[in-house]
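Shown next, in structure tokens, is the structure this report addresses.
Yeah, one chain of the complex is gone here, protein chain that is, but the others are all in their spots.
Moving on, here comes chain A:
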Amino acid sequence: MLPEVTPTSLLNPAQPRPAFRHILNPRTLYASTKMSLSEKSDEEIAQLLAQYDIKHGPIVDSTRKLYEKKLEKAMKEAPAKPSSDKTYYREEEEVITYMTYHNPVRHEGYADMLKRRGNAEPDEDEESDQDTEPSIQSSSTTVNHSTARPREPIRKSGGCVRKMIRLMLLLAVLAAVFYYTYFHVMNSEENILGLRDR
């Protein structure tokens, strides 16, 4: 019923990534401002030096300019070297998040609609349950994929936050579904409950 987002086209790393993702991602933000090396903190310079495998001593006043020059040279010679790997991983991450964000949004939309009507109209629950259940399964599989991948890319907290958000969305959807099945059962088996007579 729900038109699937075909991510296969997005898996091609040669394709241009959506621009907004680049801007929002702090890693690309720093990479894009690489020419303003003098504005970076000492720690950032040290990190960049490590990225380019440049052995260095402490970054202090007298050594800083030297390392900035080295970084500029290294960036000119191999501008794609560290960032290309990152973009590849980032693309993987992005691709997977793209998939998961598409599905749960639709689920949530259905779930919200159902919640509002919920108690009054149990008739629609049957269809929606059947629709949501298989789609939830698909979303959960994508979540599994995504949780497996982010281990590889850079160990930043942003990835963990996204994982958390995805998990929470999934839990919300599952909770909504359970509520509906529960109410549906309640309403449809009124007579049976009356017979049981607790």
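To be clear about the criterion, a contact is a pair of C-beta atoms (placed from the backbone, for glycine too) under 8 Å apart; a residue touches a chain by one contact, two chains touch by 3 or more; residues count from 1.
The working rule: contacts and distances are computed from a predicted model.
Participant: Between "Spermatogenesis-defective protein 39 homolog", "AP complex subunit sigma", "Barrier-to-autointegration factor-like protein" or "Histidine-containing phosphotransfer protein", choose the name on the UniProt record of the chain that's been left out.
Facilitator: "Barrier-to-autointegration factor-like protein"
Participant: Looking beyond the chains shown, say which of A:Ala50, A:Leu66, A:Cys160 or A:Ala175 touches the absent one.
Facilitator: Considering all chains, including the one not shown, the answer is A:Leu66.
Participant: Touching the missing chain, which residues of chain A?
Facilitator: 55-58, 60, 62-63, 65-66, 69
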